[in-house]
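As you look at this complex, bear in mind that one protein chain is not there, while each of the others sits in place.
After this line comes chain A, so read on.
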Amino acid sequence: MMKQTLTAMAVALAALTAGHATTAHADGKLIVSSPQDPGSWDPIDTFLVNWASLATNVFEGLTYRGPDMKLVPGLATSWEVLDDGLRIRFALREGVTFHNGEDFNAEAVKFTFERLLGDEGAKGPQQANYTAIEYVEIIDDYTVDFHLSQPDAVLLTKLAGYGAMIVPPKYITEMGDDVFNTKPVGTGPFKMVSYEPKIGVQLEANADYWDGAPQLAELEYRFITEPATALAELQSGGVDLVIPPTIPVGMIPTIEADDNLELVTTAGPTVTALRFDTSRGITADADVRKALIMAVDRETIVNSVLGGQASVIASFQGERSFGHDPALKPLPFDPEGAKALLEKAGVAPGATVEINTRGNDATFNEVTQAVAAYLGMVGVTATIKPYETNVLLNDIIPQGKTGEMFQQSWGGWTFDFDNTAYAMYHTGQKWNPYDSDPQLDEMLEAQRPLTDQAERERLLQEIATYAADRALEMPLYNLNAIYATNKRVQNFEPAPDNRLKLNKVSVQ
């Protein structure tokens, strides 16, 4: 009887699974695994990168920045910066329609920014990024002027993403915000067909897309948070592409060992440093801070702990960042020099530092253990104290309750060093609980209003050099954005900022 039951179960299983194998993929369909459901598709509601990793296919901004990081025309065909940066004139693309048939024109641009900067935008996090815009003036149907209250050097980049996505006025006015949250309409290469909260999104090609119909007929996103689950789906053919932030470094060997899969990585926006409490303890002394940096072999950490999926940094930015200075080199790994510096500073062997990390960041906790071991070799005893990520970010760091060193992983999608430097170094900023340096404040303020980008880049490089001289943090590395695809996926280009636009991608 037992045997019969088992046979029956095996037959039933085979019958069920036959269905699974055939329904997985239709022709011309790509399935993406994304780790988070942003909950709303309205551009002004969210700041989650996984909003952008889908919504970049649905919405477009006036400017566009693709995987090559170059700012190019989007819904605007050209622009002109006027009045010392206080006015920007955009010529708009003609003949573009939203997915619902509505015309894209100057009215839509004006509506988008009035909504973002008005009461509706005030409820969300996006408004704060666009406050330099005073108002949008319609010159004619396909020309608009942006009037700014102050020059904003990063504005053109910011218009390429997130809150600045152009939305359809008639659709939103008639259907209301709730409908727009779940059934968004844009001008992008894919139209949203359905959205099931926490489960996934179905999209179809927008055949009328102004830049040519996409290669794929259908696109599906599934929300899978667990890295192991996402990888299992990829290995079994349930999904074709796993996007960041999903795959931890530890899973890379599994992907590389699978002949059907391909690992695709590119330097991402996130840089990681161990910042110092510059106000007390042994880390109040700049020479001690330098000694601690020199004591740690960051190159080896990147190669052994991170599988080479990162690059060592000299300041708190990666090489794609605007403000990166190729001439600025990381302090060399030099334990003897470190010991000498420590001795000169009067730090006796056995001195202690506490390092605070994000407890759920397993990879970084391995990195920290390596750091602690290196510090031990120069006579500094490091204890590691992890906190729950949100507690560390919302409580411990802003209130200045960290140990001598603490983890900070940072990076804005704009890849502009101002974003990092101002938040980290300016007096009184939430992320800068310890340091106050009037000269640095002045440098940070001076570059902000500049419209001359070359000059601003020079000033940002100076800031990076200044911060490195003071050794305000132990710069560690710039992590790669890790994508994994099934080899049937063609023409996939990894987006450093996770803003995926999949119109050129096809499947075999």
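FYI, a residue touches a chain if its C-beta (ideal position, glycine included) is under 8 Å from a C-beta of that chain, and two chains touch if they have at least 3 such contacts; residues count from 1.
Please note the rule applied: contacts and distances are computed from a predicted model.
K.L.:
From the names "NADH-quinone oxidoreductase subunit J", "ABC transporter permease", "Na+/H+ antiporter subunit D" or "Cytochrome c", which one matches the UniProt record for the unseen chain?
P.N.:
"ABC transporter permease"
K.L.:
For the full complex, which residue in A:38, A:245, A:403 or A:475 touches the chain that was left out?
P.N.:
A:38
K.L.:
Looking at the full complex, which residue from A:100, A:202, A:215 or A:235 touches the chain that isn't shown here?
P.N.:
A:235
K.L.:
Which residue from A:173, A:194 or A:394 sits in contact with the chain not drawn here?
P.N.:
A:394
K.L.:
Over the whole complex, note the residues of chain A touching the chain we left out.
P.N.:
Output for chain A: 13-14, 16-17, 19-21, 36-40, 45-49, 122-129, 131, 154, 178, 181-182, 196-199, 222-226, 228-229, 232-233, 235-238, 388, 390-391, 393-395, 412-414, 419, 422-423.
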